[in-house]
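Note that this complex is displayed minus one protein chain, with the remaining chains in position.
Lettered A and B in written order, each chain numbered from 1.
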Amino acid sequence: MTRKTIWSDLQKLRETAPLVHNITNFVVMNTTANALLAIGASPVMAHAPEEVEAMVGIASSLVINIGTLSRDWIQAMELAMRAAAKKGIPIIFDPVGAGATAYRTETCLNLLRKTAPSVIRGNASEIMALVDSRIQTRGVDSSAAASTAESAAEALCHAYGCVVVVSGETDLVTDGAEKKYVRNGHAMMPKVTGLGCTATALVGAFAAINRDMLAAATHAMAVMGICGEIAAETSAGPASLQVNLIDCFFNLNGEQISRYLR
Amino acid sequence: MTRKTIWSDLQKLRETAPLVHNITNFVVMNTTANALLAIGASPVMAHAPEEVEAMVGIASSLVINIGTLSRDWIQAMELAMRAAAKKGIPIIFDPVGAGATAYRTETCLNLLRKTAPSVIRGNASEIMALVDSRIQTRGVDSSAAASTAESAAEALCHAYGCVVVVSGETDLVTDGAEKKYVRNGHAMMPKVTGLGCTATALVGAFAAINRDMLAAATHAMAVMGICGEIAAETSAGPASLQVNLIDCFFNLNGEQISRYLR
Partner (left out) sequence: MTRKTIWSDLQKLRETAPLVHNITNFVVMNTTANALLAIGASPVMAHAPEEVEAMVGIASSLVINIGTLSRDWIQAMELAMRAAAKKGIPIIFDPVGAGATAYRTETCLNLLRKTAPSVIRGNASEIMALVDSRIQTRGVDSSAAASTAESAAEALCHAYGCVVVVSGETDLVTDGAEKKYVRNGHAMMPKVTGLGCTATALVGAFAAINRDMLAAATHAMAVMGICGEIAAETSAGPASLQVNLIDCFFNLNGEQISRYLR
């Protein structure tokens, strides 16, 4: 990952405005759509089983997030993932709260077994819960360091042939062979709800224009962390951080990427 | 449309705080409710088939927005629209993403055929998709100029006996005979998710206190555009634009309307 490749991907994203189809949770729908618009993508939210395949048909990537799952939504996720795999567009999967309830963990595993994703992004607990069902996590937060999930991440890469992102103070991005670390970010970010979901959506945006999933995911996480740092400089608390972060996605330039990337 | 009529409608809205019943999408529920409160209306969101008719019974207008539609919600929309027509309150219809999937287009046409609305507001692609099912749009965005949908807008007016608003850089508002143009607005507005939905909700607010639908819709679009311009002056990006826009709805006065209206 170099400053140049992040910047050229971001430019491509803004020029082509790829359609990113999201089946995501109620908590973050608004902020996800705004984050995708600000970074340069074109978001669409659609979850009716009757239309998800058609929507995948005009999309450049698919983001699946189980944050507020229920029966009908799972059916839509399954249909959309199958359609995306058939069409050959990237599928980004966010196992929100895996390990918190058996229902979440099992839903994830059922979906993943039916259609392998291109990228899975979660926090350390969620990633570990997908590998070892004895892991019990606490709600949707995680304080565990990403490094604790390194071997679980590798196991997931091998099981599904996908890239795995483990979010934390330092993010880990791996395809099971190579490992990338993203050291940008700010301590106030976990105090904003759904920034993990935003990261997943950004991976969806970058994956739509760069079919090297390891690079796309790393670029997305770097942009997320860099903008979080820049936004935090002028934020009095988590709500203004949320506002400034999205403004920063919109304004991010090559000079900032060069200056902030660690 | 004069500065005076916009201002007197806005004053009436703030004095009477009409109840606007919204059946809308998950992405914009919060911002729609906040926009309606800020402009002076009293919003309520209710979608259970068991209660929508009763809620229409205490409402002054009904806003239907299919942005994240599914089976149960469509049933509720149908019941609410029928109840609103029977009661004689305005129905404002937003065909979000019509043309993106056949499911969206057909759902719109089914709802419209069963109960004619008072106003339809969409972007050019959505309005054209309601007239010509061969139109394929891309997600929920539209870059097409409102003018490209002039004849489609007129056709819709005649088909349903309603007013049609086509949003764009210049908004078109027509009842099939007269045409009004609203030239206010700002280039950053399409970078905020759901501002089209907000415009639709504002039409619902103005329609609740002014039964001349052509005037009500034009006033709402003017207020939307004026506040967008004022908000953009102090906004670093789309997220602060969203915040400033709602603050501006709350503070908008007659002097600003006079100064900004084009």
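In this text, a residue touches a chain if its C-beta (ideal position, glycine included) is under 8 Å from a C-beta of that chain, and two chains touch if they have at least 3 such contacts.
Note that this is a predicted model, so its numbers are computed, not measured.
Student: Going by the contact rule already stated, which one of A:6, A:108, A:149 or A:192 would touch the omitted chain in the full complex?
Tutor: Considering all chains, including the one not shown, the answer is A:192.
Student: For the full complex, which residue in B:55, B:111, B:130 or B:261 touches the chain that was left out?
Tutor: Here the residue in touch with the unshown chain is B:55.
Student: Tell me which residue among B:111, B:195 or B:248 touches the hidden chain in the full complex.
Tutor: Hidden-chain contact among the options goes to B:248.
Student: Hey, which chain B residues sit against the chain that's not shown?
Tutor: Touch set of chain B with respect to the missing chain: 17, 19, 26, 29-30, 33-34, 37-38, 42-48, 50-51, 54-55, 58-59, 72, 242-251.
Student: To test your reading of the contact rule: which positions on chain A touch the chain that is missing from view?
Tutor: Those residues of chain A that touch the unshown chain are 25-28, 30-31, 67-71, 97, 100-104, 136, 138-141, 190-194, 235-240, 242-243.
Operating definition for what follows: only the chains that are shown with their structure count from here on.
Student: Can you give the whole-Å distance between the Cα centres of chain A and chain B?
Tutor: Roughly 32 Å, centre to centre.
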